[in-house]
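A single protein chain has been omitted from the complex, and every remaining protein chain is retained in its original position.
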């Protein structure tokens, strides 16, 4: 599945998205672990959230096919 | 001496100023008493202050010749 | 006495007040936060319909008191600049009676300083407001 990356996440992924296989059915918490393993740079951020379909996702939510997944590094608007 | 009146004070005095004699040397507190006696309407205000030379005057200050005296009814700017 | 003052801009005017002018005065490259309060004429006060208002000021003292408040706010909250504009004369519903603008490096003191200025203005500046209703007029705050 495609995961979109913004800000510092884009630098870590080396592009505006990254791809991980076999995410359907796993939880957002599992995805966070997979991301840190595949890209250790995510573990060096202050924190990061995952957005699923344009909403902040809780760690216990399960990923379903067609979900839009986005890595949200610490925000800095304003 | 001439005493300028604004807002509700103008309505009580019946004009933009009023005159009282022999104010030189008396205190602002004395003036307040003289005003309430001469114009009972001042006693019906929530409160009123006296400005002397464009500053709020304390009751113990003494009036000197040439002072600009102004009655300041409750303010309502903004 | 009248040297240019880049930190305090005080205006008492019978002409419409400009929010942009206030913003341009307080903005500065070192400031990240600007806070503004704009006080407008409401159509209702204490449940009564208001048709228009008249503001009267003891102008020279009002300007002095406005300046004192701007100076105090700047010192107390470490602000960069303060603009304080007040309107006089006849105002209609929706017209702007007062504008406070402050700038500061960070946003918290900007909010606190802006609120301080309008609170102090309402307590100390010799400006009076006559409210006109369909059934008559009266000076606000004057009587119990």
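When the chains are written out, they are named A, B and C in that same order, and each has its own residue count from 1.
To be clear about the criterion, a residue touches a chain if its C-beta (ideal position, glycine included) is under 8 Å from a C-beta of that chain, and two chains touch if they have at least 3 such contacts.
What you see is a predicted model, and the numbers here were worked out from it, not measured in a lab.
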Among the chains presented, those that the missing one touches: A, C
Those residues of chain A which, in the complete complex, touch the missing chain: 4, 6-8, 11, 44-46, 51, 54-56, 70, 72-78
Touch residues of chain C, complete complex, unshown partner: 19-20, 23, 27, 29-44, 93-94, 105, 107, 110-111, 114-115, 118
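Following the convention adopted for this analysis, only the chains that are shown with their structure count from here on.
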Whole-Å gap separating chain A and chain B, where each centre is the average of the chain's CA atoms: 72
Chain B residues counted as touching two or more neighbouring chains: none
Multi-chain contact residues (two or more partners), chain C: none
